[in-house]
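Complex shown without one protein chain; remaining protein chains in place.
To keep things simple, chains are lettered A and B as they appear, and every chain counts its residues starting from 1.
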Amino acid sequence: MGIIELRGVSFRYPEGSLALDGVDMEVRAGSFTALLASNGSGKTTLIKLIAGLLVPAKGSITLDGEILSVLTPKKLYGTVGVVFQNPDDQLFAATVGDDVAFGPRNMGLDEKVVAERVSEALASVGMLHATERSIHHLSFGEKKKVALAGVLAMRPRLLLMDEPAASLDPAGEADMMRLIGNLNRLHGVTVVMATHSIDLLPLFADEIYIFKNGRVLRRGNAREILSDHAVMHGAGLRLPYISSLLHEMKMGDGLPINGLPLTIGEARKRFLELIPDEVFLRPIGDEQN
Amino acid sequence: MKGITMKAAIFLFILVLACAVFPPPAHAMHIAEGILPMQWAALWYLFALPAVAMGLRAYRRESERSSRFRPLAGLMGAAVFVISCMPIPVPFTGTCSHPVGTGLAAILVGPWLTVAISSIALLLQALFLAHGGLTTLGGNIVSMGIVGGFTGYGIFRAMRWAGAPLFVSAFLAGMLSDWATYATTSAELALALHGDGSAFSLFLAVLTAFVPTQLPLGIMEGFVTAHALRFLSERLVDFPFARETRKGQSKVVPVVLAALLAFGGLSTRASAGGFVGVDEAVVEKFAAENGRKPSPPLVNVEGDLGLFLFLIAGAAGGFACGYFYRSLSIKKGAKKEAADV
Partner (left out) sequence: MFELFSDIYADHSNRFTRMDARAKLFAAAVTLVAVIAAPGPALPVMIWLLSVGALLSARVGAKMISARTLSPLMMAGVLLIVNTLLSGKTPFVTFSLGQWHVSFMKEGLHQGIFLASRVIGATGVLLFLSFTTPAHRIFSALRWYGAPESWVELATSIYRHTFTLIDTASDMYYAQRVRLGYRDARHSLESSGTLVGSVLLRSIEQSARTHEAMVARGYTGGTVFGPHPRLAAGDALAAAVWVACIFALFAAVRVKGI
C-alpha cells in the first residue's frame, strides 16, 4: 500500500466547473512522483486535496491507510509538507530565520530544537548565511529556497510541491531540481511534484501521471510516459528537447536509433553507436597544424 | 476678528503664490515630528492608546472567530498603508498627494480595527518616510485613525441607511473623513501652539492656510474612496455593502439633508458666539496701538462665517443633487448605467 492513495477523487470549483474527475493515484513511500499537466488542468487543486486543504466531493484520500479528514492537523502537517508555487504567499515573517521557525514553533517544539531545525533546514537549501536578512530583500529564487526550508524544518515524510521550478532561471531551476532530487534519493523523502517542465524530469522521476482536464490520461514510469509522443502532445505537453530531436530524425530522416533517449547522456550513447569510428580518428585540434 | 481675517487672507495669498511657484507634494496633514510640545504630545497619546487597545480587542475577538482573520487583517493593513503612500493627482491644483485612507479602511474593516491599523501605518510612515513623527504619533492617531475612521464609517452607514447609492455614500464618506482629519489636525496645532494669542484665531488661521491644498484633497479622497468601493463591489462575491437601497424612499432629500447636517451643524455652532473674545482682544489692541479704526477685511468672514460654511454645505449638497439628478431623470431600464457613470 502506498503512503498516499486516491480512489475516485472528484472535485468541483465553486463556480461549478469540474476540476478533477475520478482520479486514482498511488504514491509509494520513498518514490518521486511527477504530476505532468499544462496550466488549468487541476494539478494545484490536486495538491491542495492531498494536503487536506480541500475536501473531495467524491472519492477518498488516505495517508498511511487513514482517511485524511480524520487526521489532526498536527499529525497531517507533521507528515505532509506543502510548498506552493508563489513564495510570496508563503513567507509571512519579517526575517528568514523567523519564517523558517514558524512551522517548528507551531509544532510546539522546544526553542533549542527549533533553532537547530532552522539552521539545518536553511543549510540544506544553501541559505544559512541569510538567517537574519529581511525577506523582502531576497531575490525570487532565494525566496523559493526559504519557502522550501520553512517546510523542511518540519521534517515531513512526504513533500508536495506545486511547480517548484516555475519562473526560475536555468541555473536556479537546475539547483532546485538537484535539491529536491537529493531530498528524495539521499534522505528518503517521498516527493509528489506538479510541474510542466520536462527536461530534467527523466533524471529524477520514478512515476509520472499525465493530466488533462482533470483526468488522468496515463500513468507509468518515466520511460513509458515521456516517450509516448501521442499522449504527451494530447495533453498539451512536449517531449524533452533531446527526445524531440531524435524522434524527428528517426521518423522523418530514418535515423536508426535504438529506442528513444530521454536525457543527453542516453542520446550521446545512441549517437556513438551510429557514428563510425573513422569520424573520431583525428582530434579536432589537429586541423590547425 | 477683522485683523485676523486680514492677515489670514494675506497669508493665504502668499501661500497660494508659493504653491504655484514650487509645488511640493502636499501631504495629508500629518503633524510633523517635534511640532507638539511635551504636554500636548503626551495628552494626545493618552487619548490614542486606549483607542488602539480597543482596536486590538476587536482584532483579537475577530481572530478567535476565524483563523482566516489574522492574515486578512495584516494584508488589509498593508493595503491601507500602501494606499496612504500612493501619489494621486489632486483636482484643481495639479499636484499629487496621498489619501488618508482611514475612511475607506473603516468602511471595509470597521472603525475600531482601523484605529489599530492606522497606529501601525502611521508609525511606519513616520519611521520610513518622515511623514508625521514619533512624538506626534498620538496626535496623528487621533486625527487620522480615530476621527478620520469614525467619520468615514459614520457618514457611510448613515447614507446607506438613508438609501443613498454606494458611489455617493462612499464619496461623501471619503471626502468628509478627509476634511474632518484636516480640521482635527488644525485644532491640535492651534491648541498646542497658540502661545499668548487666542487658540481659536490660530485654529482659523491654520485652517484657512491649508484650504488650497486640503479642500481639493478631500474631494480627491472622496472620488478615490467611491471608485475603489464600487470596483470592489463589482468583484467581491461576498461584498457586504452592496445591499439594495431601501424601499423607494426619495433619494434627494436624505442626501441633501445629510450634507447640510454635516456642515450646517458646524456653522450654527461656529457663528453662535465663539468670536467675541477674539474680536475684542485683537480689534481693541489694533485700535489702541495705531490710533485709528482697522480697515475693512478682505474676506468679511465675521458673522458671515456661518454663511460661508453654509455655502460649502450647499455646494456639497448641490453636487450630490446634481449627481443624483441624472439617475432620476432617465428611464427605469437605463437607471443602473446612469448611476454607474
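To be clear about the criterion, a residue touches a chain if its C-beta (ideal position, glycine included) is under 8 Å from a C-beta of that chain, and two chains touch if they have at least 3 such contacts.
Bear in mind the structure is a predicted one, so any value in this text is a computation, not a measurement.
Colleague: Among A:151, A:176 or A:260, which one is in touch with the chain left out?
Modeller: A:151
Colleague: For the chain left out of this view, which of B:100, B:224, B:259 or B:320 touches it?
Modeller: Considering the complete complex, B:224 is the one touching the chain left out.
Colleague: Which residue from A:32, A:84 or A:211 sits in contact with the chain not drawn here?
Modeller: Residue touching the chain left out of view: A:84.
Colleague: Of the residues listed, B:50, B:87 or B:318, which one is in contact with the missing chain?
Modeller: Of all options in B:50, B:87 or B:318, contact with the hidden chain holds for B:87.
Colleague: On chain A, where is the contact patch with the chain that was removed from view?
Modeller: Chain A touches the missing chain through residues 48, 51, 53, 73-74, 77-78, 81-82, 84, 86, 88-95, 98, 101-103, 105-107, 111, 114, 133-137, 150-151, 154.
Colleague: Can you list, in ascending order, the chain B residues touching the missing chain?
Modeller: 4, 6-7, 10-11, 14-15, 24, 27, 31-38, 41, 52-53, 56, 59-60, 63-64, 67-68, 70-79, 81-83, 85-89, 91, 99, 104, 108, 116-117, 119-121, 123-124, 126-131, 133-135, 189, 193-197, 201-202, 205-206, 209-210, 220, 223-232, 235-236, 290, 295, 298
Operating definition for what follows: only the chains that are shown with their structure count from here on.
Colleague: Approximately how many whole Å separate the CA-defined centres of chain A and chain B?
Modeller: 53
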